[in-house]
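Worksheet: one structure, shown below.
All protein chains but one are shown at their positions in the complex.
Then we have chain A:
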Amino acid sequence: QNVSVEVLDHLEHLALVDFRDWEGVERLQKAIQFADQLHQVNTDGVEPMDSVLEDRCLYLREDDVTEGNCTKELLENAREKVEEYFVAPPGNIPLPKLEERDTFLQGS
């Protein structure tokens, strides 16, 4: 069963990376096929495991400020900045729909 173009498009939106070409889509198909083997295992009554350290309590420290004041260092690695702000292009503009986007999925 192939993955539909709608789902592929949806994935490109969620992940904000592109399939780029048929190879990319093939890769996903193969990955799903591979993962389907999981269904051969009987997991009735088995609890999902989040962490191998589930029997222990995570360390939580006191809610006190112990470090910071490193604005300059943190801004150093950003390409676009103004004073102490990271500058982003305008938000709240959704990615263009499939028909309008420059994606290889358009042809499908």
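Just so it is clear, a contact is a pair of C-beta atoms (placed from the backbone, for glycine too) under 8 Å apart; a residue touches a chain by one contact, two chains touch by 3 or more; residues count from 1.
We adopt the following convention: contacts and distances are computed from a predicted model.
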| item | value |
| --- | --- |
| The complex's invisible chain, by UniProt name, from "E3 ubiquitin ligase complex SCF subunit", "Adrenodoxin, mitochondrial", "GATA amidotransferase" or "ER membrane protein complex subunit 2" | "GATA amidotransferase" |
| Residues from chain A at the interface with the omitted partner, ascending | 3, 7, 10-12, 14-20, 23-24, 27-28, 30-32, 34-35, 37-41, 43, 46-53, 56, 58-61, 70, 73-74, 76-80, 86, 88-91, 93-96 |
